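Note that one protein chain is taken out, while the other chains of the complex remain in position.
Let's turn to chain A:
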Amino acid sequence: MHLLRTTAIRLFYAVILLMAVLLLNFTMMHLAPGDVADTIAQSMGGADEKVLARIRADYGLDQPFLVQLARYMGGVLSFDLGYSYYHNAPVTQLILQRLPATLLLVFTAQILALILGVILGVISARRPNGILSHFVTFFALFGYSAPVFWTGILLLIAFSLKIQWFPVSGMRDVTIVGGFWTHALDIARHMVLPTLTLSSIFLALYSRLSRATMMETLGSDYVRTAKAKGLTQRQVIYKHALKNALSPVITLAGLQFSAVVSGAVLVETVFAWPGLGTLAFESILVRDTPTILGILFFSALMVIIGNLLTDFALRLVDPRLRARA
């Protein structure tokens, strides 16, 4: 019952938060100079004030700010995110088309970074002064400080051009014919480099943090108790220490979720991954306001869902949180 109530309260807050994000985004987009009318005029090879005014009137851009806002919010409440004049399609449809690719990339990268980061952290925590630990530290610093698009281009040059292991761009090879598994394998091959690139930053964070928290838990009283029980090294580390060390890592992973989503924009652009990131990039270039707003809305939604998932994961790991619910 408790759990249901907390979930309901959290969902309610999530909706409020989403509305606030919408309001803020819409206002900011409105304040920025230039609109879709400029782009249309540009593609027509130029237009005078009169034509521009007509285009604006056609698209409702001449209405007062509050009217535009009310229209937009009303639309969103009925799951209508507006119409993209540039792509000539409803924004919702546009986004839903691109969303799966981004979700696939973002979740795979996040999970890979988490699992690999925790494993590296645990190994280096066991020998804080060992060679491997120093290697992890170096690698982590490198991954964290290198710009993600640079890492991506570097990986492209190394593994697509010099050694031709992986395709250069895109998500699938249209020439491939075959069943489900053939296509899945094809997508997996395309995913390797973008996923590695996107997870490189987060891998660094997670491995550093789990190394630190593992070292702390390994020195705790209950780990000493576990050793005094005569448990094996593996039980002591993976059962007693790791589960306690995970909470901070999960918390960080939840906080980083927004960074993963924004990192996806860069990575998708570098690898021409047909997701929300590339869509956002194109839309910003052509000032396609409804699409940009829609993508921002979905990013906010993804971050909120990520936070909810984090909360549940934390509850799963720590019984003290379950009791407080």
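Just so we're on the same page, a contact is a pair of C-beta atoms (placed from the backbone, for glycine too) under 8 Å apart; a residue touches a chain by one contact, two chains touch by 3 or more; residues count from 1.
We take it that contacts and distances are computed from a predicted model.
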Report the protein name recorded by UniProt for the chain absent from the figure; options are "Aldehyde oxidase", "Acyl carrier protein", "ABC transporter ATP-binding protein" or "Phosphate transport system permease protein PstA".
"ABC transporter ATP-binding protein"
Residue, one of A:Gln63, A:Ser220 or A:Thr269, that touches the chain absent here
A:Ser220
Missing-partner contacts on chain A, residue numbers
220-222, 224-232, 235, 240, 243-244, 317-320, 323
